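A single protein chain has been omitted from the complex, and every remaining protein chain is retained in its original position.
Chain nomenclature is as follows: A, B and C, assigned in order of appearance, with residue numbering initiated at 1 for each chain independently.
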Amino acid sequence: MSAEPLLSVSDVRVRFPSGSSLTSLAGKPRGIEAVSGVSFTLGRGETFALVGESGSGKTTLARTLNGLQAVATGSIRFDGQHLVGLSEAQMKPVRGRMPMMFQDPVGSLSPRLSVRLLLAEPFVIHGLSKRDLNAEVARLLALVGLPRDLADRYPHQLSGGQARRVGVARAIALDPVLVLADEPTAGLDVSVQGEVLNLLNDLRDRMGLSILIITHNLHVVRQIADRMAVMYLGRFVEQGETGAMFRAPHHPYTAALLSANPEPDPDKIHNRIVLPAEVPSLVARPSGCEFHTRCPCAQPLCASDVPPPVTIGASRLTCHFPLSVEAPAASASA
Amino acid sequence: MTPEMFRYTLKRLWLGVIIVSLAMMMLFAMIYLIPGDPASVALGPRATPAMVEALRARMGLDQPIWMQFVHFYGSALRGDLGTEVLSGRPVLTVVMEQLPFTLALIGGGISWSVLLGIPLGCMAAVKRGGFVDRVVGVLSVAVIAVPSFVVAIYSLLIFAVALEWLPAIGAGEPGNLSSQLEHLILPSLAVGIGWVGYIARMVRASMLETLEASHIRTARAFGLTDRRITYSYALRIAILPTVTVLGIGIGQMLSSAVFAEIVFARPGIGKLVYEAISVRNYPIVTGALLVTTILFVFINVLADVVIGVLDSRVRSSFN
Amino acid sequence: MTLLSVKDLSVAFHTEGGRLEALKRVNLTVPANRIVGVVGESGCGKSTLINAILGLLADSGEVTSGEILFEGDKDLTRLGSDQMRALRGQKIATVFQDPMGALNPVLSVGRQMRDIQYRSGLSRQQKNERSIDMLRKVRIPDPERRLVQFPHEFSGGMKQRIAIAMALMMEPALLIADEPTTALDATLEVATIELLKDLQRDIGCSVLFISHHLGVIAELCNEMVVMYAGEVVERGTTHEIFHNARHPYTRKLLACDPARLSRREPRLPTIAGTLPDLRNRPQGCIFQPRCELADEVCRMAPPDAAFEGSHVARCWHAEATMAGVSP
Partner (left out) sequence: MLDQALTDFPPRRRERLAATKNALKRILRDPLGAIGLTLVVLAVVSAVFAGVLTNYDPNRISPMVRFAPASLQHLLGTDHLGRDLFARMLFGGRIALSVAVGATAGSLIMGMVLGLIAGYGPRWLDNILLLIFDGAKSFPTVMLALTLVTLSGPSLLAVVFVVVLVSVPGYARIIRTQTLVMRSAEHVIAARSMGASTGRILRVHILPNIVGPILILASMDVPSVVAIEAGLSFLGLGVRPPTASWGTILNDGFSNIRDSYWILIAGGLPIVLTTLGFTFLGETLRDVFDVRLRERS
């Protein structure tokens, strides 16, 4: 790992406009903050996982890194280059080195293009169509373990697992250094899920890729991620080394998420932290610590004061009353 | 009326006002851009340049364009659509005199299309692939395709001229309802028949789609009767697109009504305009266009409000 | 006592590409007051099974053999549509997967809850009171006010809880839950499972719980059924199957779940091969083309090998798997 991390994100905020067009014309930039002051770094060859409930801002964050979503404030540094404020044209080469994989395996493939054209697309977009595209397509298909004759099929003729592999092949077409994988196993059966994760792991080992993976499956995180971050209402509430966080979560929300993970063992006795109520809306964020409305350990202080960042071991978190190592939730991890 | 509904209605009305102003702006632009000067059109080819100039001044056409527009817009707002060239009566009065006849005709057309179209569509959807479905399928396409004025001419030829079952021309004796209704049958059928087919198809399609929805499966799984599922769970949703489309349909029926009035020599806006064209009575033509446009826009507003009442999702997603 | 027993049920669909055998000789029982899980990957026939039980198979589908006995004597495959409808919602209630689409979007929640009580003979007021009670039971805050609201005014988790409230309102003998937690976040998922457990205990009904999530099945169910390509390959108590799986498919399926791995593995286990084409089933054992233990004998239809208790596996080598490697 070189001295400078491959990707460093610092205090990034992303806002979505809301309200009618008339009020926005009136010059009042109301909006909701979907990503709210996120900072992290990602080293070369490292796998970093983002976890959190739906609507916590995971996908928005990944799209922001790729330049699909404008940054309101903050900075993103990728491979020695600042990304915030780049034009579409300047962003283009970056996107070749930092491709994205999308949730819906079939839906993320253009329905009227054959697999051949889909796989050739990255080369065409990046002005590399002088290469022998047929050979490139064959190489990519082999790389992801798909038969050559699949090249003339259309997305709707592929199974979920096959479409996912085509998605992976497209992502690695231009020898990237970082892959942003948004729920790469969503909607896949467990037996196929393993294949896709193994493929990603292989590619990481062979090509030295870094991977940013978004998933809600914590078991997947434990299997493939080196480090992880837990998002809640657009913020990182805790981030750290995966093994340590599974062993000893310090933020009550992390502990609750980890415990809310049914395990395939009927004899397991669960020490579950059941969270009351539902996730607050981004439009009306709670005061103080934003998790206090659902936190089992909330104190009066939590409702009034924003918690400061704390470092415990390798974990960084924002909480007034972090859990000790012997937290009850620790028993939930295997 | 709930406050939410009130707000929605108000917003929808406001949008209607904006659209009408925009349409007026476009109308004005078209009048201005089209080669051909309203004054010379009104006076005909044998007018001397001096006569044209005089009329131009009288109509305000010699003023700068923005002044003309302000004038045009301002007087329209006051209900002043100009005066008829020949009789000197206000255009609005002349148009309004004829409007009820046209509205009656459109009302007749809507009655045909709703009273026949909705039940036919329902029947076709419920017994999908059955006899009714197939007959309705072919017939509805056929009646949609054939232009209404052709229907008008042929029905006049067959039922009035050849068979003499129904009266051929006029709107019936004033004050005699049965005579008026008798005179309404053929023209309103010509106006409405295409829409019978259109609505039948529409109801059928959206009914089929709704019946496939998962909440219908839920209702079945709770053992609700087929009758209740069809008529109060599915039809309520399936009818929604029909309401919107009927709003638009009224605009198209207005077009058909123009032809029906001319073919059946019925009083009404269409006949008024047609006769105005032949004598180059130009303010009547634009005045009638403006009145019918406003009518059409606000009928659509009404349709949207009705949808809002029927479907709470629309209300809250608006804006 | 057995509440529901499915015996040798086969269901076929007529499709453009030919006859598709969606279910083949399916056997399972749901004892009274128990929760039975059905687990399997996509295309295994879970939904067809539910639709067959509810009598809601599509027009192109047909029960070709077998019976579905409910409360001992009623064969659901032979009941008329009126008799079947009398059972649905009253004796057999269902919660479906999609919480967003499960409720009618243009009718208020209260109206929909009243409508399903149409056979109760209660007054409108009484029906509303019962609805409010049920909403309270599924922990919907402020149920009186909520009753007049429309589905789009509720969150996904709340909608699913309303669906559960509706299903349990008539105190059915059997609740069929078709992946009711799949569309929910993990925190909501466990809350919903806890809720289902509590309500099942209160009402004393049986539950047939369909899921592809092994963890949820393990936590919630007393017994379970493993399906593969339209067949029940193994069934037994949850304990037996998670600890002593006999069918090679079950063992593979369990091995694939990353949650079962105690350590971080460089390679996650997978099942080689793909699901067979149900229009053209392989000869003999359905899993044989993908099975490492397959041999000549597997080309013949395998027996339902019975073990201690209710444990059954449809495999020639069920004994051998037992002796083989542990999962």
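Everything below uses one rule, namely that contacts are C-beta pairs under 8 Å (C-beta built on N, C-alpha and C of every residue); 3 or more make two chains touch, one makes a residue touch a chain.
Small disclaimer: the values here were computed from a predicted structure and weren't measured.
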> Which of the displayed chains are touched by the chain that has been omitted?
Replying inline: A, B
> Given the contact definition stated above, which residue among A:91, A:138 or A:244 touches the chain not shown here?
Replying inline: A:91
> Which of these, B:195, B:222 or B:259, touches the one chain of the complex that we don't see?
Replying inline: B:259
> In the complete assembly, which of B:50, B:145 or B:163 touches the absent chain?
Replying inline: B:145
>> Given that one chain is not shown, which residue among B:20, B:122, B:190 or B:224 touches it?
In response: B:20
> Contacts of chain B with the missing chain: which residues?
Replying inline: 18-20, 22-23, 25-27, 30-31, 34-36, 38, 41, 138, 141-142, 144-150, 153-154, 156-157, 161-162, 251-252, 254-256, 258-259, 262-263, 269-270, 273-274, 277, 280, 282, 285-286, 288-289, 292-293, 296-297, 300
> Residue-wise, where is chain A in contact with the chain that is not depicted?
Replying inline: 21, 25, 63, 66, 68, 88, 91-93, 95-96, 99-100, 102-104, 107-114, 116-117, 120-122, 124-127, 129, 133-134, 167, 170
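Rule of thumb we're sticking to: only the chains that are shown with their structure count from here on.
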> Among all the other chains, which ones are in touch with both chain A and chain C?
Replying inline: none
>> Please identify the chain with the largest separation between its CA centroid and the CA centroid of chain C.
In response: B
> Cα centroid separation between chain A and chain C, in whole Å?
Replying inline: 32
>> Distance between chain B and chain C based on Cα centroids, please, to the nearest Å.
In response: 53
> In the complex formed with chain C, which residues of chain A make contact?
Replying inline: 53-54, 159-160, 189-195, 197-198, 201, 216-220, 222-223, 243, 256-257, 260-268, 270, 272, 274-275, 278, 334
> Residues of chain C touching chain A in their complex?
Replying inline: 41-42, 155, 157-158, 185-191, 193-194, 212-219, 221, 238-239, 242, 252-254, 256-262, 264-271, 274
>> Help me check something: in the complex, which residues belonging to chain B touch chain C?
In response: 213-225, 228, 232-233, 236-237, 240, 310-313, 316
